[in-house]
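All protein chains of the complex are present and in place, except for one that has been dropped.
Entry: subunit A
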């Protein structure tokens, strides 16, 4: 057998390695996009989950003011990690509404007491029906709704500290 043939497997592996490594380090966009981005918010109407705060309906959006819609749950650990970022956004003047997924009043109240309350309204989505119609696949997720009531952006997962400034700017731009 010719000696160089023995290096063919090694060469094939090196090629495979290069392909896989390039795939691994390519800055890929791995987020799950809602197919509803750039579409109007689907119609929904949710009751209140805590006594001192109104529920949430699709009609609350689109009055010339861009708003964030945060999908969260009191049992969700990343939502706890996300809470300080939402509080900072609120302090920067960004209006935020929320949908609580598969939750109960007392649990949500406890959550808000412990981690702060950045929300203007909270809708109670007992069976995730509205969450699914939004094309959201988990908690937390945050949607940016523009002044005409259209979904502009979707942030999957908990908002990181370094995202806060960008989100605040995006809300301003979507007015």
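Note that a contact is a pair of C-beta atoms (placed from the backbone, for glycine too) under 8 Å apart; a residue touches a chain by one contact, two chains touch by 3 or more; residues count from 1.
Everything that follows uses one rule, which is that contacts and distances are computed from a predicted model.
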UniProt protein name of the chain not shown, from "Succinate dehydrogenase flavoprotein subunit", "Nitrogen regulatory protein P-II", "Protein-export membrane protein SecF" or "Cytochrome c-type biogenesis protein CcmF": "Cytochrome c-type biogenesis protein CcmF"
Residues from subunit A at the interface with the omitted partner, ascending: 1, 3, 6-7, 9-10, 13-14, 16-17, 19-26, 28, 30, 73, 75, 77, 101-102, 128
